[in-house]
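One structure follows; several queries about it will come next.
Omission of a single protein chain aside, the complex is shown with its protein chains in their original locations.
Going by the order they are written in, the chains are A and B; count residues from 1 in each one.
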Amino acid sequence: MRLYKRSLSVFLRDRKLSIPYYAVLALIVAMSVYCLGSYSRSGDVFSAIKWWLARPTILIMTFFIYCGYELTVRMHDNNMVEYVRAHTRGLLKAYSAVLFSLLTIVAVPSSMFFAFFLFLYHRVGVSYAPFLVHLVKLSVLYFGLSPAAGAMLGMAMAARLRSNRLAVYSLTTGFMLLNTTFTDVPFRVPYLVFNSYLVERALYYIKDFLTLVPHQLGSHFAIYPIYGFPMEPVRWVVAVFWVLFPLTLVLVECFTRKTKRALLVASALLLLLSVGLFSVRGSVLAMDMRNDSYPYADPIYYMDRPRQDYRGYEAGFAIEAYRMDLTVSNELHARVEVTVDNPGREGYEFTLYHGYILESVRTERGEIPFTREGDYVSLGGLNGSDTLVFTYYGKSPKFYANAQAITLPGHFAYYPKAGRSNIWDLDRYGYVVNLPPSESVYTVEVRSGLEVFCNLPGGDNEFHGRSNGLSLFAGMYEEVAHGIYAEPVRRDQPTRESILEAERILTDAFLRVGHPDMVIALSDKRFFQAPESFALNSNTDKTVIMSDHIVSSSSASGQGLANSIMTSIVRPWSSGGYWFRSHYIDYLLRGQEETSQAAQSEVDTSLLLREMEEWLLLPDPGASFHDNMTEEERVALATAQRRWGELERAVSEKAAKYLFYESARKQANLRFFFDYFTSESTDDWLPLATARVREELGP
Amino acid sequence: MRRLYLELKNQRLYVFVPPFVLFALLPLSVLAGPQGTDPSFLLCGTLSQLFIPSFAAWWPLFILKEYHSSPARELLVVHRSSRAELFSRMMALWALYILLVAVVFVYFASLFGFVWYLFAAVAAQSMFMIALGYSLSLLLQNTFIPLIVNFAYSSIFMLAVLDSPLNIFTIGTFSDAGSLVKPATVAAVAIVLLLAGYQAERRLYRRSM
Partner (left out) sequence: MIAVRDLCKRFGRKEVLHSISLSLGNGCYGLLGANGAGKTTLIRCMAGLFEPQKGEVLYANRPIHKLKGFQRDLGYLPQVFGMLPELTLYEMMDYMCSLKGIPRSQCAGEIAKALEFVNLEERAGERVRTLSGGMVRRAGIAQAILGDPKVLLLDEPTAGLDPSERARFRNGVRELKRDRTVLLSTHIVEDVDACCDNVIVIHGGRILFSGPSDELREVAVRRAGHKGEKPTLEDGYLSLTQGIA
């Protein structure tokens, strides 16, 4: 106790330690105030915490490395180690005193953060226990264990490196930079310059092992409420490792002979165990610039592979029933029993996302051979059996399933689907929404520590029913109203009223365009609000409508939902005419309602026609580019690109306003373009629109 | 110069960190653009401002460390050839560092054409970082905190808080002389910091012993 008090006195009396410490405490108070202010303005609690508290954590950690080092090394600087060591467990007692002093010093800001999070929970006013638990865990992992690990690292460097400050400074700098996005561009070098994907993975492996606080300084990715701050079990393992491992290095210095050897062995075992556990971390949310990250993994994967187009592919069989036994731990472990309607075929093709490693395919007669090629599984005959059992495990960077959250929407091939279908659309930059034409019977059991929500009836993570897609969601997720599932901490939750409003708007729109057959009974379906992150790397699956449920990451308003649904219906295979299509949908859904467009003056139709014709004649700037361009050609190209951009926005807006709002034939125009957008036509919209405008205006 | 050489040699392998960053890490990172595209001058400007000023203070701080915490510090302080020796040392290190940066920029000029506005900007920023490290280390009698502040400053203002009046960096194309207004201000602030550090150095013996 006395040694502890003396060590603490040393810290508090040394101005080089205590003054910066008080400054850090003041900074924490200031950051908390800014965090609160940010939340009050935006209403987004996760964003506020991330920007003001989580991102600067590495600086706090580095400060505690400094504290740990300076407090411990003064025994070496003042030549005390020799005579301290001469006493029974002298060095151990001295280091223990320093250790407890450091833990006390760390505990103060950690407690401040803890208290702040409790206050923030109360301020947010959402009575949702998992959110409170999340905040508590956050304060322990990000703001408790991480600074403690910093202090331990500093202490270990002092014990081992002693007064070799060059090494200490270098290691500290390296550690700090590895915990920021400073490394983003240099880590791209192996892949982009040397085409070495393996080296990039190795670099990120090392970085991840050193990363105690994801969403680092410099990260601009948002935190999504269903997942919250990444706190998967592996992050706790890493944090505890970085507290214990430096501690063992310090203890090694305190002992001699057998105990020293035993401690060295213990350090090595701890290192091996942690690296081992880290290596099987499975599904972890990676929101950064690496090739394997949430936003980039799939686009890069599919860009690197030969293009295959399976539109119109006929599977030749359908799946009547699924019996699924899913275990979600570090990643998804699945045993899926599939009953096909046509067991006499000579071969079967299935689609299963490439991230899932297929261990075996069995019938009741035993294992059958299979061929795995990317997202596809090819089998031979089933020898009369109509049931197959697929056993697999793995993960998807985007559609994660781990101990923290599950987002597995029914349109994604996380379980085997009949036939070959594309998972990614390179042209539209998004996931293909592939749903089977008929429903299957699902019997599902999910083993997970989380409460799982599913489109099928059931409870206690067991579900049974019919659908053309099985969607599973879990995490900070709840049934917020009957049949409506959303993130309780999210500001824009859907309501029964907004769904009904969307249904009304869509019904009205479909009737106006002469397609009553397309009316959707939204209110009869379960509604799953998907995280906003779904739109991060995909333009195509913001809203997916399945036979019994809807998965949508759109805003909660009825208008927004209707817009999102109509966007998913209109021209699913088209990538051009984005602006024109957006305006079209706006006018289609708002009907006769005054829009902001109406407040502006009428369209000058003759100017519009001239601009449309000019644009028709303008060559595509992208197609004109080639490597050996002269300076004049480059200037001309830049001019053409600018003009193209000006015309694209202006013409799209004015053409849509004229055709769908001002024109006497606006209803006919709406019907015409609805048929165009929902067809498989590859014609460009501009000539069609130009022709209609010209026709209306006459000679 | 002999003393400077020996002080750099005293850093052993750590002396090669800034050259590694300048001659390997930075050029390779500039080349690491999206596949099939030419290197981007905008990216070059961003990376140059991220890497170059951060590591400008590396040599100076490691040398200053000897004056604060090495066993020989008493001798170093007593046997200074002038009361402003450290100040001269900082300027010499800045000049040496900028010389290395100029070599890198000759390479960048071969890629992008005229790059010398950007060069002037990073030279001013490097001077600022050295001046900040110099004055802080003399004020605090410590080099660990200035080192942390140095990298924290670069990380915060290049990666997170881009628009702040305290930010010495600029995200832009450096395509005309107008882009030198901010670097000129940065250089002026650097000179003020150097003068403050110089005043602290003159009182070094009295304060440190």
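Note that a contact is a pair of C-beta atoms (placed from the backbone, for glycine too) under 8 Å apart; a residue touches a chain by one contact, two chains touch by 3 or more.
This one's a predicted model, so the numbers in the text were calculated from it and none came from an experiment.
Listed by label, the shown chains that the missing chain touches in the whole complex are A. From the options A:36, A:80 or A:535, the residue with contact to the chain not on display is A:80.
Although one chain is not displayed, chain A still touches it through residues 2-3, 6, 9-10, 13-14, 74-75, 77-80, 82-88, 90, 93-94, 256-257.
Here is the rule we use: only the chains that are shown with their structure count from here on.
Averaged Cα coordinates give chain A a centre that lies 37 Å from the centre of chain B. Per the touch definition, chain A reaches chain B in the complex via residues 16, 20, 55-56, 59, 62-63, 66, 69-70, 77, 163, 165-170, 172-173, 176-177, 180-182, 185-186, 188-189, 192-193, 217-218. Chain B makes touch with chain A in their complex at residues 11-12, 14, 17, 25, 28-29, 31-35, 43, 47, 50, 61-62, 65, 69, 140-145, 147-148, 151-152, 155-156, 158-160.
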